[in-house]
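Presenting subunit A:
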Amino acid sequence: MPDPKLQVRGLDARYGDFQALFGVSMRVTEGEVVAVIGANGAGKSTLLKCIAGAMAVRHNAIMFHGVPIGGGPAHEVVSRGIALVPEGRRLFPSLTVEENLLVGGQLGRKGPWTLKRVYELFPVLEERRNQPAPSLSGGQQQMAAIGRALMSNPTLLLCDEISLGLAPIVIRDIYARIPAIVAEGLSLVIVEQDIVQALKTARHVYCLQEGRVALQGEAKTLTREKISAAYFGV
Partner candidate 1 sequence: MSDIRVQHSNWSSRIGTTIVVIAFFALAAAPWWAERADLRLLAEIYAYVALASLWNLLAGYAGLVSVGQQAYVGLGAYLLFGLAMLAGVHPLVAIPVAGVAAAIISVPVAALMFRLRGHYFAIGTWVMAEVLRLLAAQTSALGGGSGTSLPASLVISIASSRQMREFLMYWIALAQMVAILFAIFWLLRSRYGLALTAIRDNELGARSNGIDVMLIKYAVYVAVAFGTAMVGALIFLQKIRISPDTAFSVNDWTAFVIFITVIGGIGRVEGPIIGTVIFFLLRETLADLGAIYLLILGAVAIAVMLKAPKGLWGLIADRFGWQVFPLERRLVTGKH
Partner candidate 2 sequence: MEWLNTILQGILLGGLYAMFAAGLSLIFGVMRLVNIAHGDLIVLSAYIALVTVQALGINPILSLVLVVPVMAAIGYGLQRGLLNRTLGDDLLPPLLVTFGLSVIIQNGLLELFTADSVKLDAGTVEIESIAVGGGLAIGVLPLIQFALAVAVIAGLQWLFYRTALGRAFRATSDDQPVAQLMGLNNAHVFGLAMALSLAIVAVAGVLLAVRANFDPAIGPARLIFGFEAVIIGGLGSMWGTLAGGIILGVAQAIGAQLDPGWNLLAGHIAFLVVLALRPEGLFPKVDRMS
């Protein structure tokens, strides 16, 4: 069994006095897509933030390519090859689409993802390359946010609720590009509220409930009842 690309072991996370994650464990292997589902406040975004290095956690709790990375700093974690597509897109408002993508590529990591390649994946971005980021529609902004993360040539892409606030057809359109991203050698962790989409896209699924892993398994083995039970804790 090859070493997992990402190994999370017994992860605790706190916001001041409030504990958001309790002993969460997770693994992502080469070329795999893992989904993290759960109700609001279950800790999904927190988990991604920890992996991205934006939260102070135990150094050994998160291992990437066998190297402990827990606790960041975030800009160093990115240089190792982890990129985050933040919840709510969070494009830089005073930058154009292309400038947003270029900031993503600032670190200059080598890899297949260039401006040209991103525009091939998302042609609509090329059409709007010189427009200010806020002028794009929700779906286009989401594509730009994904493109921006890809520009750092990560080996692990973290996607936080990319379907949020988007119309179903737009969601399908975006998810249709995922295979092309995986084909370039990336592993993905996607946090999703849209369970159907999560089960369709991921091989392995973790369900969080109030900061703990309530259920995990291969997507095809998980039944509706099991998921509801884990999701809502009933």
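Just so it is clear, a residue touches a chain if its C-beta (ideal position, glycine included) is under 8 Å from a C-beta of that chain, and two chains touch if they have at least 3 such contacts; residues count from 1.
A quick word on the picks: all candidates are chains of the complex that A comes from, given by their letters.
Computed from a predicted model, the values in this text were never measured in an experiment.
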Of the numbered candidates 1 or 2, which one touches subunit A within this complex?
-> 2
Show which residues of subunit A lie in contact with candidate 2 when the two form their complex.
-> 52, 54, 73-75, 78-79, 84, 86, 90, 92-95, 99, 102-104, 106-107, 148-149, 152
